[in-house]
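One protein chain omitted, others in place.
Right after this comes chain A.
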Amino acid sequence: MSEDALVWLSILAMAVATWVTRISGFWLMGLVPEGGFVRRALNHLPGALVVSILAPIVIDGGWAAAVAIAVAVAILRAGITAIFALFGALAAVALIRLVV
């Protein structure tokens, strides 16, 4: 096989592997009987996942990640829409990077 064809084959293999991850959770969940435990666990799953994504980012990313997260949540809690919260967080990080 030519090198070019192998590149495309690799891209396709990565795509199929990723499609499998996107679809399989939905199906695996169908095999689990939905009792009280599963229902309560599913209720807590989104929050637990987001926290699991953020925790190592904050620890590895240092102050920039912590500032971005704190500013974003603070602006949102002040009742201002999410878009401004997001850009406010980026502006805070950019500003500190400019100064430091």
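In this section, a residue touches a chain if its C-beta (ideal position, glycine included) is under 8 Å from a C-beta of that chain, and two chains touch if they have at least 3 such contacts; residues count from 1.
Following the convention adopted for this analysis, contacts and distances are computed from a predicted model.
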Item checked: Protein name as given in UniProt for the chain not displayed, "Ferritin-like domain-containing protein", "Peptide ABC transporter substrate-binding protein", "Cell shape-determining protein MreC" or "Predicted branched-chain amino acid permease (Azaleucine resistance)" -> "Predicted branched-chain amino acid permease (Azaleucine resistance)"
Check: At which residues does chain A meet the chain that is not included here?
Finding: 3, 6-26, 28-30, 34, 37-59, 61, 64-65, 68-69, 71-73, 76-77, 82-83, 85-87, 89-94, 97-98
